[in-house]
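Moving on, here comes chain A:
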Amino acid sequence: MNNEMKETSKITDKRTVLKGDYRKNIMLWCLFTAAIIFLVLDLFFYRHSGFEPGSLGARIEGFAGAYSLIGLASMIFLIFVSKIIKKVIARNLDYYGDKDV
Partner candidate 1 sequence: MIAQLPALIVVIPLIGAPLCMLVRYRDWSWTVATLCTWASFVCAWIILQQATSGNTISYQMGGWAPPLGIEYRIDLTNAFVLLVVTGIGSIIMPYARESIRSEFGTRRIYFFYTAYLLCFCGLLGVTITGDAFNLFVFLEINSLATYVLIAMGKNRRALTAAYQYLILGTIGATFIVIGIGLLYAETGTLNMYDLSNRIAEVGASRTIGAAFAFLVVGISLKLALFPLHLWLPNSYTYAPSMISAFLAATATKVAVYVLLRFLFTVFNYELTFDALPLDYILACLALIAMFAASTVAIFQQNLKRMLAYSSIAQIGYIVLGISFASSAGVTAGMVHLFNHAMIKGGMFLALGCIMYRVGTVNINKLDGIGKRMPLTTAALILGGFGLIGVPLTAGFISKWYLVTAALERGWWPLGFLILLSSLLAVIYVWRLVEAAYMKPVPENAKVVEEAPGSLLFPTWFLIGASIYFGIETNLTVGVAMDAAKQLLGGLG
Partner candidate 2 sequence: MYSLTSIPPGLFIILGALLIPIFSGRTRNVFMLVLPTIGLAGLLQFDVGIYWETKIFNQNLTPVRIDDLSLVFGYIFHLAAIISVIYAFHIRDTIQQVASLVYSGSAIGAVFAGDLITLFVYWEITAISSVFLIWANRTERSYRSGMRYLVVQVASGVLLLSGSVIYITETGSINFDKMSLVGFGPIFIFVAFGIKAAFPLVNGWLHDAYPNATATGTVFLSAFTTKLAIYALARGFPNADILIWIGCIMATITVIYALLENDLRRVMTYSLNTQLGLMVIAVGIGSNLALNGAVAHAFTGIVYKSLLFMVLGAVLVQTGTTKANELGGLRNSMPWTAAFAVIGAASISAFPFFIGFPSKSLILSATAYEGYWVVWGILLFASAGVFFNTGIRIPYLVFFGKQTDKKIVEAPANMLVAMGITSIICLLIGIYPKILFDLLPFNIAYEPYTMSHIITQLQLLSAAALVYVYANNKDLLSNNKIALLLDVDWFFRRGFPFIINYVFKFYWKIHQGLLSNLKINLSKIIGTVFKHHGPEGVLARTWPTGSTVLWVAILLALYVIVYFV
């Protein structure tokens, strides 16, 4: 009986995990599709740039999917930088003492 219970709990655990993973992956794929769609849309619509034609800014902004790339790159950058910075600025929660929180 003991064994049985253990097994059932194991199964439920596995299920939730699977379920969670499944959801997460669905979410990921949906977003991926959306991102691709917007990227593709970019090719079909005329994009008016705010920068003066021919300027450096216009060239950066001009190519299709520039915003996707910037979003992707900057967020990856953000995660890595934050990992580094955390090492510098993180302190124990009671750093300022119990009273002086």
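How these were chosen: all candidates are chains of the complex that A comes from, given by their letters.
Operating definition for what follows: a contact is a pair of C-beta atoms (placed from the backbone, for glycine too) under 8 Å apart; a residue touches a chain by one contact, two chains touch by 3 or more; residues count from 1.
Keep in mind that what you see is a predicted model, and the values were worked out from it rather than measured.
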Original post:
If you had to name the candidate from 1 or 2 that touches chain A in this complex, which would it be?
Top reply: 2
Subject >> Touch list for chain A against partner candidate 2, complex >> reply: 21, 24-25, 27-28, 31-32, 34-35, 38-39, 41-42, 45-52, 55-57, 60-61, 65-72, 74-79, 81-82, 85-86, 88-93, 95-96, 99-101
